[in-house]
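Here the complex is missing a single protein chain, while all its other protein chains stay put.
Right, chain A next:
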Amino acid sequence: MTTVAAKPATMAQALTRALRDAMAADPGVHVLGEDVGALGGVFRVTDGLAAEFGEDRCTDTPLAEAGILGTAVGMAMYGLRPVVEMQFDAFAYPAFEQVVSHVTKMRNRTRGKMPLPLTIRVPYGGGIGGVEHHSDSSEAYYMATPGLHVVTPATVADAYGLLRASIASDDPVVFLEPKRLYWSKDAWNPQEPAPVEPIGRAVVRRPGRSATLITYGPSLVVCMEAAEAARAEGWDLEVVDLRSLVPFDDETVCASVRRTGRAVVVHESGSFGGPGGEIAARVTERCFHHLEAPVLRVAGFDIPYPPPMLERHHLPGVDRILDAVGRLQWEAES
C-alpha cells in the first residue's frame, strides 16, 4: 500500500470526509437539512454527498428545523442513523423543543428500549463578521439538558475523528462546529485519519507549568496564541482542549490543574450561567487543595451577540486572557 503524505486540509474538508466515510460504512447513515444537497450546505460540508449517495441519503428538506429534527427522531426510532444539519446556531432554536422534549429523553422514557443514535451538526460561534443570529454560542443550552452528548472539535484531525465517533454513538450528539475554524488548515492525512477515540476525552495541546488554560472549539486558537505571548512575561501556560463538554473529562482537566495550581476557563459564550461556571466549580471541588488562586473565567459578555463591527470587543482575545493570567498571582485579602 502506498502511503499518502499528510497535506494541508481544512476542517470543513475533514468534516465532509467524515460524513462520506460514515455513509459508505453504514447504509443507515442519512444526512438531512436545508441546502445540504445540490448546494452542499452553505458551508459546503455536505458537498458531493447527494451526488455520491443519492437524494434519499442526503436530503434537502423543507425549511423547518423542528420538522428536520422531529423527522430525524422518527428515522432513528426505525433504526437509521440520521445526521442533521442546522444551518446556523440561532436557526436551530425552532428545533429546541424536539431536543429538550424528545431527543434527550427518549432512551430514558422508554427504559432503554428506544435509544436515538442521531447527530445534530450545529455551526456555532462568532468571529466571521456575520449579521445577527449568525454567531450564537449555544453550548450552555445543550449542556444543561441531560441525555445529550455535546462535542466540539478545534483541529482538523478532531473534526474527522469526533464526527465519526458522534455518528457511531448510540446516543444523540450535538456536534458543534466552530465556524470560524472551518477554513483553518492542518496537515492531515485522509488515508490515515486519526483513530476514532471515544467521545469524552480532553487533550493537552500544549504542556506548561505555571497555569492551565481550559478551553474548546473556537477559543483554542486564541488560547494557544495567548500561551505563546505569555512566555515573554514568564508564564509557562498549559492549554487543555476539552473537545467534549458532555461527557466532561474531569481526569485530564484536574490532572493538569493539580500540576499547575492555577486555571483560567476561556470561551466565547457568556459567563453568567455559561459553561465556565460549571467547569470552574468542578475544578474547585476536585482540586481545592492544589489551587493557588480561584479559577477564573474569560468569556464573552452577557449580552446578545453584538453586530460584527463590535464583535472584537465581545470575543475573548489574547489581551483579556493575559490579564486574567496576571490576576492568577493571587494574594489572599488581608
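Some notes on this structure:
Convention: a residue touches a chain if its C-beta (ideal position, glycine included) is under 8 Å from a C-beta of that chain, and two chains touch if they have at least 3 such contacts; residues count from 1.
Note that in this section contacts and distances are computed from a predicted model.
The subunit not displayed here is recorded in UniProt as "3-methyl-2-oxobutanoate dehydrogenase subunit alpha", chosen from "Molybdopterin-dependent oxidoreductase", "3-methyl-2-oxobutanoate dehydrogenase subunit alpha", "Thiazole synthase" or "hydrogenase (acceptor)". Here one chain is not drawn; of A:7, A:209 or A:313, the residue touching it is A:313. From the set A:7, A:109 or A:133, the residue in touch with the chain omitted from the display is A:133, counting the whole complex.
Across the interface with the omitted chain, chain A contributes residues 34-35, 37-40, 42, 60-67, 90-91, 93-94, 129-134, 225, 229, 272, 301-304, 306-310, 312-314, 317-320.
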